[in-house]
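Of the protein chains in this complex, one is absent; all others appear in place.
Going in written order, the chains are labelled A, B and C, and every chain counts its residues from 1.
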Amino acid sequence: DAPGWVSGSLSDRFRAMRSLTEALAAPLSDADATLQSMEDASPTKWHLAHTTWFWETFLLRDNTSDHHAYHEDWAFLFNSYYEAEGERIDRFARGMLSRPTLDEILAYRRHGTDAMGELCDREELAPLIELGIAHEQQHQELLLTDIKHALFQNPLGPAMWDRSEAAKAQPGEPKSRGWYEHLGGIALLGHDGDGFAYDNEGPRHRTILEPFALSKTLVTNGEWAEFIADGGYESVGLWLSDGWAWVKEYGIEAPLYWRDDEQFTLAGWEARDPAAPVTHISYFEADAFATWAGHRLPSEAEWEAIARGQRPEEERLAHDPMAGNQLDVPASDPSWQIPHPRVEAQGDGLFGNCWQFTGSAYLPYPRFRIADGAIGEYNGKFMSGQNVLRGASCATARGHSRPSYRNFFYPHQRWQFTGLRLAKDL
Amino acid sequence: DAPGWVSGSLSDRFRAMRSLTEALAAPLSDADATLQSMEDASPTKWHLAHTTWFWETFLLRDNTSDHHAYHEDWAFLFNSYYEAEGERIDRFARGMLSRPTLDEILAYRRHGTDAMGELCDREELAPLIELGIAHEQQHQELLLTDIKHALFQNPLGPAMWDRSEAAKAQPGEPKSRGWYEHLGGIALLGHDGDGFAYDNEGPRHRTILEPFALSKTLVTNGEWAEFIADGGYESVGLWLSDGWAWVKEYGIEAPLYWRDDEQFTLAGWEARDPAAPVTHISYFEADAFATWAGHRLPSEAEWEAIARGQRPEEERLAHDPMAGNQLDVPASDPSWQIPHPRVEAQGDGLFGNCWQFTGSAYLPYPRFRIADGAIGEYNGKFMSGQNVLRGASCATARGHSRPSYRNFFYPHQRWQFTGLRLAKDL
Amino acid sequence: DAPGWVSGSLSDRFRAMRSLTEALAAPLSDADATLQSMEDASPTKWHLAHTTWFWETFLLRDNTSDHHAYHEDWAFLFNSYYEAEGERIDRFARGMLSRPTLDEILAYRRHGTDAMGELCDREELAPLIELGIAHEQQHQELLLTDIKHALFQNPLGPAMWDRSEAAKAQPGEPKSRGWYEHLGGIALLGHDGDGFAYDNEGPRHRTILEPFALSKTLVTNGEWAEFIADGGYESVGLWLSDGWAWVKEYGIEAPLYWRDDEQFTLAGWEARDPAAPVTHISYFEADAFATWAGHRLPSEAEWEAIARGQRPEEERLAHDPMAGNQLDVPASDPSWQIPHPRVEAQGDGLFGNCWQFTGSAYLPYPRFRIADGAIGEYNGKFMSGQNVLRGASCATARGHSRPSYRNFFYPHQRWQFTGLRLAKDL
Partner (left out) sequence: DAPGWVSGSLSDRFRAMRSLTEALAAPLSDADATLQSMEDASPTKWHLAHTTWFWETFLLRDNTSDHHAYHEDWAFLFNSYYEAEGERIDRFARGMLSRPTLDEILAYRRHGTDAMGELCDREELAPLIELGIAHEQQHQELLLTDIKHALFQNPLGPAMWDRSEAAKAQPGEPKSRGWYEHLGGIALLGHDGDGFAYDNEGPRHRTILEPFALSKTLVTNGEWAEFIADGGYESVGLWLSDGWAWVKEYGIEAPLYWRDDEQFTLAGWEARDPAAPVTHISYFEADAFATWAGHRLPSEAEWEAIARGQRPEEERLAHDPMAGNQLDVPASDPSWQIPHPRVEAQGDGLFGNCWQFTGSAYLPYPRFRIADGAIGEYNGKFMSGQNVLRGASCATARGHSRPSYRNFFYPHQRWQFTGLRLAKDL
């Protein structure tokens, strides 16, 4: 069953998506939702309000008669980086917003959702609404990774959701590695124009691939433990120069959230499954691991070529962007899975569990142009110093990602569900 | 009427003091009480719990049969700087404690207060209980100044208490300055052993004073505005070298919490009363102002000599440590005053409104010895780089201070209710 | 006449190259040569000694009988980032090396040059010697840009070379802009294996180009002044997000070394020629300027395609890597030009005056492998977070660069002779 935000009328999808946001925040108290644990992260309350501000600013303000700002000061608080939309609160001060309260922000959300009501039926607004849905889905994922980081700071190791004994994953059986092979040649890279995509996924353009192979499996916790045991974090020769400086400055010795045989999860501290994909690693670590393993990271063009399955001999369905371990409705359904990487079921393909580092820098595709206006600030200005990740994680709303989807982070960041899938030349 | 924590049985005083702590936190939500706005400050919840941990660790643990730690992990969370009591949470991580909740901490407080019940009647414990009361009173003041700083970070400028129109102070009439004169000679400095005092207030010892005078009035907001208008913050010659570096690095142009003609208070942003004492200034600022005014800061010995009123010609009663604008019960009584500096009533003497900078470094008195054990860490180890302040502020629990009381802060700190009273040579 | 390091026997070229290094340092005192003005830069003495250490370590040690280290402690001082060659001095401490003296280091250089004598005739060593020549030439350029930065710190603005009145450039006449056009298609990128190249210039591989044009002229000081006058440094919309943060943090308002109508040069402070190419700009600035101008930066593949002149209709000779304003022997010849950007003579082509930013991240080419051993550390480990620049500057030894040459710096760095050449889609 596809989640409600994937199919049905735009209005239904909009509401299902909004409900998911609120369901994710449901286990949190006002105090939990106020925490900001680092400059890269934002409080849950801020995510809840900012996504509503987005609807208010880019849809409601210009398309409803008699629109009034819900609260005149909140645009200042909940704008993020849209410079064209005026001043905004200093990023670090987001963690000081004990007011407005969580209840006030939830009321703001209800007001926004209701006000959007009829706009969802206006066909000319559909593209903007699709953008708004995608935007809020990105914040759903950030909400989860940000609160995970905040709760991790607490020595009590609080859980966001309790996992029943029954629901606890049995240690999995690691899949044996296999490779998706590609003969090389000219490939088309970028969104094909069918359905929604971000501006940074286009324009579609030709690129040349040399013969290569991409691993069918993600690197696991167990493999990472071997890397550590083999002195991976102490071997300068494995690391990029900037990566080694980072390791030394911060005393990095393991992925984020590791402690002995445990790892911190949204259900608190739990035993680590060696067969599950490793997550919460930086680009620097991914690159060093690949070097250690005698392989390399794929380029984003390689990853996308496999994901598209252009060649008939590949199992096209294996790469269904809707499949794999992604975020579903945290319903009353007891089988609901707390977002966490799990051994991949056979056939999961390239999506799910974690975002996968590529060796590609996040740069504009040929002939990319930044759109005009505030929305135009969206993606282009971040095209410096970051790396592209592909796929989707256990915290990505199922249906949000695509073969052409480009996620991006700085090479030292690792509070997302980030992992890796090796590649090699043929 | 003296507040309940001042007179009556030790048990009654203990309970009244504990109630005050809770009354101060009463207007705050769990989220408010979780905020930590800077490393110098602590969340309200932390103050509430830490003061209880103090009773548990230094009184209940050793003096009640069958004592169990209320929660085994909380000592780690709520220890402050008592190294002898084991590891403690990194100071900056205090702001990440959304759990335990405010309600859980209030339950901890009730449990602690109840458990103390009979101990208050054991005479041999009275000195330690007096210390505990004084300790918690210090945290009451910090609770107020810390939450003020946290709420100030919020662009909405939230109020902790709402001030009714009726209760709003009318602009006061500044008192004309007069001087308390002192002929000099040998004075006794330090606590006389009668009643409770901190270790740092003794031993009592002789000191020599030269003839001097101490202002009868505190410097006011209006006088400070003249200092600013006269280029006080731009005149390097007025400043200590370290003070000037601080002014330049942080772009200091006015006392903390000033904005145009307003100042931030525990009742939110309010008009500033030129006749009221200036507060939230650093030692550097106090010293520069005194230089500008052609006077100087008093030494702590001078301040104490006036406060003691050793000479009959002084109005001894004027310096009653119980008098002046200090913290009383925030009762349902509508006349209760939100802690804020106000024009001093005639006869207020040296106590109340704000802590007053002296030019004295915070150093041990002759023959001071640090006591053994964890409690012994209390004051001695801070005797470097700080300055002594005397008096009591509008946020000091009435009755907490004394003529010999030594408060101390670093020369750049100014989130306390700090002000100044000028001195001059005769 | 080609400089001596370009043609002739390898032995002659080696000696001519070594002489150039010493000629560049000749105007400097021991004290000048000791200065280190920032962590990115090194003292002249360090460059003089480190390049000799390179010959000693990678050539002399293993290929001469009875080799002894010239000084046992100097490997520690003059190793740079070759981890495999052992410990090395903290980068910032390089500026503390008043000893060994400049004379001692020059003696070390003579000893090294002499010891290399016969090795230059051993054919099997030729590739390593070519690498050593290229390595020392890179340090020649760094020597010039580092000492320029150091002398700039001195309020007296000392000149490294005095420019006679006669030699002073007359303000030039800006060339009118034209465009080199390219029809797109499959291009071969990377070194073709003929002659020396760094490992990072290969392997040669196919890439796809869309039709584009590359400016025949470099952006000039005059055009940059227009950018400033038009509010270029104050318009957030022109900047990458990281670039804007850099502008704000460091208060950037103009290229490095600009002051009123002057700029700091190796001949001290001089009037700025509006017709000359702008230099000493960061990638952030180059990108913002291109956006402001309505164009973009070229990719490195585009730049190289034009430089190669694959299409007959282009003036192939115009792109002679030996042509243009590059570094020649600072001989007694009074016509010798102090390294400084000058209006390009017609037909200079793509090389000379300044390194030109591309929009390409510095990443490995497909199938690039890091070579084994210490030399292998050379280029691969810097492939993160940097941008590629192409061409050659007025401080690049003529003959050092090639169409496939990849220079690289971090996006904020600008102490090199860096400039830009615009590109556009066709």
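Going forward, contacts are C-beta pairs under 8 Å (C-beta built on N, C-alpha and C of every residue); 3 or more make two chains touch, one makes a residue touch a chain.
Keep in mind the model is a prediction, meaning the values are calculated, not measured.
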Report summary line: Listed by label, the shown chains touching the absent chain are B, C
Report summary line: Touch assignment to the omitted chain, from B:A23, B:A126 or B:L240, lands on B:L240
**Report entry** Residue of C:L10, C:A23 or C:I89 touching the missing chain in the full complex
**Finding:** C:I89
Report task. Out of B:H111, B:R163 or B:H205, point to the residue that touches the absent chain in the complete complex. Result -> B:H205
Query raised in the report: Of B:G190, B:G232, B:P339 or B:G359, which residue touches the hidden chain?
Result: B:G359
Query - chain C residues touching the omitted chain (full complex) - result: 29-35, 37, 73, 76-77, 89, 93, 95-102, 150-151, 153-156, 158
Query raised in the report: When the complex is taken as a whole, what residues of chain B touch the one chain not shown?
Result: 81, 83-84, 186, 205-208, 210, 236-237, 239-244, 283-284, 287, 359-361, 363-364, 366-367, 377, 381-385, 411, 425
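Basically, only the chains that are shown with their structure count from here on.
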**Report entry** Mean-CA-position distance for chain B and chain A (Å)
**Finding:** 47
Query raised in the report: Rounded to the nearest whole Å, what is the centre-to-centre distance of chain B and chain C, using the mean of the C-alpha atoms as each centre?
Result: 61
Query raised in the report: Considering chain C alone, which of its residues make contact with at least two other chains?
Result: none
